[in-house]
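What you see is the complex with one protein chain gone and the rest in place.
Order of writing sets the chain letters: A, B and C. Residues in each chain are counted from 1.
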Amino acid sequence: MDELYRDQILEHYKRPHNFGKLDEYDLDFEDTNPLCGDEQHVFIKLDDDGRVEKVSFEGQGCAISTAATSLLTDELDGLTRDELLQIPKEKVLELLGIEISATRMKCALLGLKAVKGASLGASADWDDEGAPGDPGESESL
Amino acid sequence: MDELYRDQILEHYKRPHNFGKLDEYDLDFEDTNPLCGDEQHVFIKLDDDGRVEKVSFEGQGCAISTAATSLLTDELDGLTRDELLQIPKEKVLELLGIEISATRMKCALLGLKAVKGASLGASADWDDEGAPGDPGESESL
Amino acid sequence: MSTAVETQLDLEKIRASFPALSREIHGKPVAYLDSAASSQRVEASLQAVDRYERRHHSNVHRGAHTLSAEATAAYEGARATVADFIGASDRNEVVFCRNATEAINIVARSWGETNLGEGDRVALTVMEHHSNIVPWQQLAERKGVEIEWIGLSENSQLDLDALDAALDKGVKLVGVTHLSNVLGTVDPLAEISRRAHAAGALVMADGAQAAPKLPLSVTDLDVDFYAMSGHKLYGPTGIGVLWARKDLLAEMPPFIGGGSMIKKVTQEGTTFADPPARFEAGTPPISQAIGLAAALRWLQGLGMDLVNAHEREITDYALKRLAEVPGLQVFGPAPSVDRVGPVSFVIEGIHPHDVAEILDRHAVAVRSGHHCAQPLMDYLGVPATTRASFAVHTDRSEIDRLIEGLLDARRVFKL
Partner (left out) sequence: MSTAVETQLDLEKIRASFPALSREIHGKPVAYLDSAASSQRVEASLQAVDRYERRHHSNVHRGAHTLSAEATAAYEGARATVADFIGASDRNEVVFCRNATEAINIVARSWGETNLGEGDRVALTVMEHHSNIVPWQQLAERKGVEIEWIGLSENSQLDLDALDAALDKGVKLVGVTHLSNVLGTVDPLAEISRRAHAAGALVMADGAQAAPKLPLSVTDLDVDFYAMSGHKLYGPTGIGVLWARKDLLAEMPPFIGGGSMIKKVTQEGTTFADPPARFEAGTPPISQAIGLAAALRWLQGLGMDLVNAHEREITDYALKRLAEVPGLQVFGPAPSVDRVGPVSFVIEGIHPHDVAEILDRHAVAVRSGHHCAQPLMDYLGVPATTRASFAVHTDRSEIDRLIEGLLDARRVFKL
């Protein structure tokens, strides 16, 4: 079986959970991966305590970004806005359960970035370029 | 004796002919060598027939540019404005009687350019960069 | 038409001139099908730069010493080579800058800023690269200029009727790519110039993709501005070319200010040098210009007619083979003389990014995404495509490996 495109990933890509737009929502945010043009729009409905009641997403994305957001949106029930902002990137990588290369990191994290954007009401600021290489030693790359 | 800085050149550099500003003049023009900042200002008085009666120049310049303009201004008497515009670059090189490298060409021709500028009443347009080299064969430079 | 004895490129010899082609990825030699993004360096260019940097380097134009004279001769020689390659009559019409993007920005900021105002119109085709869009949108923002979009006819070619309609509205400049980096469409520049000039409009041609693939004469095409990039011409990054008609350049105010572009600087103000120096502020990309010129001479040595024939042949072959892949849709014109270069496609059920990822495992390097042509993506109704693009060194076996990789992608995605 393919390591990256294992069954679980393909399954979530082909039939993503929580896909579509909520009829009613309190928070939403669209974020893009400017390098490849992929977009994801996240919608969140909060309950009276300000905790996530429903969440959904829309957008065109690759298998990695779609599966990541599908998996992530399954995990958000009951979280507060502050708790959404606390979700570490590692959480997404763990849910995916596969190794993500530097090139695909932006794909894997797009949904989380949109979730945080929704929670903040503004674009989340972070660095997902992956570690820079050593240009003096490009032979060793 | 030094080939470039032969006695005649140094003589004209140290005691340039026709140096200074004319009290009365009909044409004048200042031109610069933008790369080294040298400037020469040429003044021309015409007689009633429109021929050069007197000519002088001012400015700071290197031995080559000063000697060239000194030598050149000795040769302009009686020329019309049109004839000034016809003077070929070779004329100056001939007067100098030395070999001028591409780097010094702008120096050698600054005075002539100013003379033509005065005659035209505008900056003379020409190419004195020297021949371009062959970048693919820089070894042979 | 070439009168040379050779009627075909010696592909084996050409491939040996590209060191990067011997690179292995995952244990396989790379099939580099991403030359439209950036080409690999040709040995002749690498060596010219190396010689220059080890023996002749100095700053240009300002020195009385030998190295400076040599550097100046080499740099100005590079300018003459570029002029010759693009069929310009005067090397002083060639301005060196960083890349095609900057070349177009110079036109927008200098010519555009001076000649366009509130309500004036610029026409752009929907297949432009962002570099021939954003500078005009920025100008629109600053000056109230309006942008007219020209669409495509069937067969993914420029809609000349739409061009005429735009010209009828009083357009002052037409921005058009010579070769689309997504569709592989060659735009009929000579015809576009004829119509634009008849309507009093200038033509800003984006030659970033065309220059490595088409025999080129800016004089014959009769365009007004032409932009290109060294790194798509087997030369280095960090060098671009703006060619502009002499009379236009002469009237254009400077853009970037600093050393070398001045006549005289005083505390009170500054007067500016003649073109091209006026547009080359600061120390120019000297070794990059030399590297570009060496690459162009190498291309000229092959003959651009033969290069073009090879590029068409390989494009045709790619189109033929891609038709064998189930669920694959190609964008762009059907095979013809006006179709050369990049081939963009989507495969139903696999996102382009995943296609590229799986191809990489086969050491087939392609690009996926919007290719800096989002308005065209919108026009085509897709968020992204996968693009395979070719070069003078591309051979059929690389296309075959592309096809194998695509079939594997379908297997991975269980299609």
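Rule of thumb we're sticking to: a contact is a pair of C-beta atoms (placed from the backbone, for glycine too) under 8 Å apart; a residue touches a chain by one contact, two chains touch by 3 or more.
Model, not experiment: these values are computed from the prediction.
Novice: Considering the whole complex, which of C:N99, C:Q157, C:S193 or C:T385 touches the chain not shown?
Specialist: C:N99
Novice: Considering the complete complex, identify which of C:A37, C:A277 or C:I347 is in touch with the unshown chain.
Specialist: Checking the options C:A37, C:A277 or C:I347, the one contacting the hidden chain is C:A37.
Novice: Of C:R91, C:H231, C:R339 or C:R410, which one is in contact with the hidden chain?
Specialist: Per the contact definition at the top, the residue touching the missing chain is C:H231.
Novice: Of the residues listed, C:N59, C:N115, C:S217 or C:Q329, which one is in contact with the missing chain?
Specialist: Checking the options C:N59, C:N115, C:S217 or C:Q329, the one contacting the hidden chain is C:N59.
Novice: Among C:T219, C:T283 or C:S397, choose the residue that contacts the chain missing from this document, as touch is defined above.
Specialist: C:T283
Novice: What residues on chain A make contact with the chain left out of this view?
Specialist: Residue positions of chain A that touch the missing chain: 32, 34-37, 101-104, 125, 127, 129-136, 138-139, 141.
Novice: Which parts of chain B face the unshown chain closely enough to count as touching?
Specialist: Chain B touches the chain not shown through residues 2, 4-5, 10, 13-14, 35-39, 60-64, 66, 103-104, 107.
Novice: Touching the absent chain: which residues on chain C qualify?
Specialist: These residues touch the chain not displayed: 19-20, 23, 25-26, 30, 32, 34, 37-38, 40-41, 46, 50, 53-59, 62-68, 97-102, 104-105, 108, 126, 129-131, 133-135, 137-138, 141, 147, 149, 229, 231, 236-240, 254, 256-262, 264-267, 269-270, 281-288, 353, 356-357, 359-360, 363-369, 372, 374-375, 378.
Throughout what follows, only the chains that are shown with their structure count from here on.
Novice: If each chain is a node and each touching pair an edge, is that a line, ring, star, complete or other?
Specialist: line
Novice: By count of C-beta pairs in contact, what is the leading chain pair?
Specialist: By number of C-beta pairs in contact, the leading chain pair is B-C.
Novice: Report the inter-centroid distance (CA atoms only) between chain B and chain C in whole Å.
Specialist: Inter-chain centre distance comes to 43 Å.
Novice: Which residues belonging to chain A are in contact with no fewer than two other chains?
Specialist: Expected reply: no residues.
Novice: Touching two or more other chains, which residues of chain C qualify?
Specialist: Touching at least two other chains: none.
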